[in-house]
Every structure is written in structure tokens, then in C-alpha cells.
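Of the protein chains in this complex, all but one are displayed in their positions.
Presenting subunit A:
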Amino acid sequence: MMSTDLRSAMGEFKVHRVRFFDYMPSGIRALAFNQDTERMAVARMDGSVEVFHCSDRFFQEKIIPGREQFGIEGLSWVGERLFSAGLNGGITEYDLTNQKVKYTIDAYGGPIWTIAGNQQGTHLAVGCEDGTVKLFEVNEDNIQFERNLDRQKSRIVSLSWHPSGSKIAAGMMDMIQVFNVETGHSMHRMLADRGVGTSRSKECVVWSVVYLSDGTIITGDSVGMVKLWDDQTGTLIKSHNVTKCDVLALSVSQNEDSLVAGTSEGIVVQFQFVSMVLGKDDKEWVRTRTFRNHTHDIRAVAEITTAVVSGGMDAQLVVRPLLDKIEERSAASALRKIHFPHRRLVACARKSGLMLFQYPGHLELWRLGESEGKGIPGSSLFVKRNPEKLLHLKVKGEDHIRCSAVSPCGEWIVYSTASTLRLYRLHCDNNNISITKISKLPKVLSSANQLCFSSDSSHLFSASAQSSVHLVSISQSGCKFVGTLKPKSGSHQAIHLLAASEDGKWVASANSDHEVHIYNLQTRKAHCTVPIYSSAVTAMGIHPATNCLFMMHADQQMFEYSIEQKQYTDWSRTVQRKGLHRLWVERDTPCLNVMFNPQNPSHVILHDMYMLCIIDQSLPLPDDKTQFYNQLTLKSLTEEQRKSHSHAFKVCKTFKDILCVELMPDQSLVVVERPLEDIATQLPAPIKQKKFAT
């Protein structure tokens, strides 16, 4: 940790620069895009599934944590239902409203390599290690095994349905098989060439297959070829040598005029179905663009209407917009790289200077260090006491942690997995640290979607099913269920954000339906609902002095809602009327925390992955003509001129790759950084490539 003096026009802060949170994002294994709901489902190596909202700036709406030994190999949407299959041999359906696994059934075919649903939404097909393609009928609340297609000798690696649903193409070792779904018999068997030279002895794995409505089958294989086959004759039409390594993923656009292929070199190659002679209809697949945004294997690609989404071993989700499909260029059409989850993984006990880091399988509790004296702005201070890891708390069971919290006083730690919720009490006498598990928890605290302590640490808020919030009082003696706060709307979506007011009167919850409910804790009744905005809430906080709820949305809009008056504040209306600065709106990561400076009530502190911002509500708002990042300019001006030039947004870009920023009561800031370079060094080595002039 380093301590830095951060002094500028926006005020003076001592900063704890925390870099000991070794968060490692997990590699992306599969992608599935749902055209109707515009949701992108992402499966990661650790078995977690995330749902991104494509038209809402790719906000990470839902996270379903994984579990140990639960590798996902394929994802498929059937209607609005999401299924996954993995090497453990089971097919899993997810309950997206409550963000948990609904059920898992075994396919009895050994490890499953691929899963594909037909466009009609009636059947799921899985490809198994034992060489069978199994068809499952999708019923209203479960799936049921229907039959096997002709069993093959080698494992089925990839599957694709013909859009009509009558044929299935399956990629295997060294060959591609086309099945008639009606009869279950094989129609064609097409052999994929092995590579030349030494790789001739290695078998060719058909990693990915795409069946087009005109009967063309496109395959990507381990030889590095993208091949086009005709399903009428079972012959090769054309082959494109894309790479020397493997072509791991293929995806075709909805209207079948564009195809993307992801390779293990980390490049995405686009093919387009263009007419060779303008104005005529004889079209051909031509290799066009190449996107190089990854350093490691690309395990999954998906072409959505306006962009190519790719993910791989380097754990970043890259959204590369296709400019030719975009009507007008805007913030929504920028290249987007999603590295960190849009949830807070760090909780901070403000009063006691403790940090709780949430890893998938364990929690870590750290005490912040202390520094000495004052320095000049920008300089680093001498660290008097090093930060100290107090606790390493392993999760019981196989499930990964869904959410966790530490109480402001630092006495209580709580976490929840999909199945259990555990509350611990921390005893801290000098250097002796011990925890005790609170054994008798009320029944309602079986699992939580989001957890939050009240500011005086006397109550725990636990968001659970049906958008309800359970209120539990905690004390030395034990834990007592106080009541349940239920919204009036009757929404069933899970709550992903909770915010409690400083005075203990209010609590606000935000769910995936973009609803924000405010509850009165004294009456334990719903107080009001904030008017629903079209974009998801990414962060919110209740102002300690005015009790106004400040909300940040995924589209970078901000609202301030007076709880007592049940209406937007004047400032919020001014912001909406005048509009936000273009540069503010074009930022591509959501704000993840809202804080208030008790010493300066007009200040709101926000942060996203790249910057830290203080909004001074007393200053005029910038319009599009004013310089937005004006810190340097202001520095060079005299005190008098500064007044006329300054505006409400004070942005600090000193810190990068920020996971969390927290304001401590002693006016120091804790900035938790996770440099992407550090993540890159911990990734496995990429495929070695010859670089020019090396």
C-alpha cells in the first residue's frame, strides 16, 4: 500500500492506495446472445454465469456465482430461459429472476462438450463424450430426454441446428456429421483434413460449427481453417486459412451476412457474405476485417446486431462495434472492454479502517496501514504501519460467494452463497484476532442476493427472493429477525443494490427491473418508489444530511431524489434539463460507488474503473462547450479566474483500474486498484507467435 496526498481544486485527501487485493477474473468460456431480450450470457471458467444487457451499455445485470468443479462448456438460450452444460455431464437451467441455479439433470452421456437449442425453442441438443447427440424436449418447467441421434465413435465437440430445426450439424474429431433430426440418422459425413507436416498425426478437432439456412455448413477447426461445406452434396465449397493455430469459436450474425471466427492467437476474423460483382446476387464469403483485442485464446465469440463480442482466457469481454451497422456514432458505439464485474467486491468498515475483499472461494480482511506526516500533493508518504491481513475466511461447501459485507464498526462479517448465509463476529484484542460464527440465524437468512449493514451496525439488511429485504437486528446477544420489507410493485427480480441512510431511518433497494424502492425503517413499510428509469442503477447512496437518494445509472445519467419530499431535487432536475457533458456520457464503465463528504455536504464522490470524480453541487454544470477535464487549466489560473472557470465535475485520473474507492471518516480516501498488467502476468502464457523483427 502507498499513501499519497491528493490535493487539487477539489480538495485535499490523504489516499490509501491499496494494491493487495489480488482479484483474478476468470476466463470466459462461452457466450450466448438472446436477440429478443438483447441479453448476453457469459459463462466463465469458474462456472459462474453473467448476464449483460447489450442495449444498456453492457451493464452486468445478473451474476450467478459458480461452484467448485463446475466447468461450463456451453450456454444456450431457449426463449428467455438459459441452459448450460458442462464436463460434469449435467444440463443446468438457471433461475434468472433469483439469480441462481434452477436445477441440474444428468444427460448420462459422459462429459458434455456442447449444447445447442433450436430456434423454435422446442428442443435442446447436447453433444457428449460418448459420441451421442442427445435431444431434450423443453417443457414448461423442466427438460426431458427425448432420444439419441445415431451414435458416433468419437466425442461430439460442437453442434449447430439448421434454422428450420430439421437438421443438425455436429463437429467431431476429424469429421463433421450432419443428422436428420426426424429420423435420427446421419445424412452426410464430411472429413476435415488434418494439418500438414508434423501436425498430420494430430487429429483435427472441429471446434465450432455453424449451420446456415441456405444449407451451408461453416466449421472452424484445430488446423486453423474456416471451411464452408455444402450440405446437399456434403462437399467442401471453400476453405480459408485463418491462423496457424486453432479456430476455436464461430458465430454468425442474425441475417447470415457476416461471420466471426475467434482463434487461439487472440484474433477475431470477420467474414462477410458480399457480392463479388456489385449489384448482382452471386455472393461469396470473403474474409474482411481482423480484430486484435485479445492476448490469449478466444474461447467464445458472438456477433450481435451492432457489434462483435468476444471473450477468452484473458478474462476480458470485448465488445467491438461494427461501425457499418451503427446508425450514428455515440457513446454506445465505442469499443468496450469489460475487465471487472459491475458489482462491488470490496467492503469497507469505515469506522475501524478494515477492508473486506471478496474472492470466489474465500474472504480476506485487511487492516489499512498508517502513514506519517504531511507531504506535498502528489508525493507518497512514509508508511508508518504496514497494512495487515487479519483474516482469511474460507467458504464452507462448494458454492462460491455471492455477496458479502462488513459492518461499519468492523465487528460483523457476513457472506452468502447460493445455499447458505453465514454471519461472523470479529473479536479484536490487540493482536489477537478471532471470529465466532453466529449459530442461530433466523430462517429467513438462508441465502441473500445482497447484504448491507445499517450505519450504526445494529441491523443487517438481506435482500432475498421476490425483491424483498429482510431486516435482522444483530447484537452481542444474538440475532433477531425484525421484519420483511416488501415492495408494492410485486416485482420478483433480485435486488442487486442496497443503501442505508446514516440516520437509520431509510433503506433503498434497486433490482434488475430498474426499480428503486425506499423503505421507512421506523414503520417498516415501503415509503415510496423512485420513478423507473430506462437504465439500470449501478450505484446509489443516501446523503447523510439531506436524506436525498443519489443514483447513478448505466447510461451515466445521475438522479437525486429527495426521500422526504418524494420527488427529484431541483439540482437533479437542472441536470436533466441541461444535460450532462458529452465526455461524461461517453465514459464506458459504470460508476460503482456513491459517497458523500460529511465536511462538505455539496460534494458527491463517484468512481468508475478509470477515474474518481467529485461533483460539487454548488457549482454550475458544464455544457458541451466548456472544457470538461479542467483540473490542469484551473491550476494555472489565479484564484479569481478559477471561479469563473470551475464547474461541478472535478475528475481525477491519477488512479487506474479502480475496483473500489471509499471515503474514511478521517477525510482519507481508500483507493483499491487492481492493475491490469498484474492480471496479465498471472494469466497462463499465450501461444507463442513469431513477431516481425524478433
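By our rule, a residue touches a chain if its C-beta (ideal position, glycine included) is under 8 Å from a C-beta of that chain, and two chains touch if they have at least 3 such contacts; residues count from 1.
To be clear about the criterion, contacts and distances are computed from a predicted model.
A.B. asks: Of the options "ER membrane protein complex subunit 3", "Mini-chromosome maintenance complex-binding protein", "3-methyl-2-oxobutanoate dehydrogenase (2-methylpropanoyl-transferring)" or "WD repeat-containing protein 75-like", which is the UniProt protein name for the chain that has been left out of view?
C.D. replies: Checked against "ER membrane protein complex subunit 3", "Mini-chromosome maintenance complex-binding protein", "3-methyl-2-oxobutanoate dehydrogenase (2-methylpropanoyl-transferring)" or "WD repeat-containing protein 75-like": the hidden chain maps to "WD repeat-containing protein 75-like".
A.B. asks: Given that one chain is not shown, which residue among A:276, A:376 or A:685 touches it?
C.D. replies: Selected residue, touching the omitted chain: A:276.
A.B. asks: Out of A:242, A:591 or A:604, which residue would touch the omitted chain in the full complex?
C.D. replies: Counting the whole complex, the residue in contact with the absent chain is A:242.
A.B. asks: Who touches the missing chain here, A:289, A:343 or A:362?
C.D. replies: Of the candidates A:289, A:343 or A:362, A:289 is in touch with the missing chain.
A.B. asks: What residues on subunit A make contact with the chain left out of this view?
C.D. replies: Where subunit A meets the chain not shown: residues 240-242, 272, 274-279, 284, 286-290, 323-324, 692.
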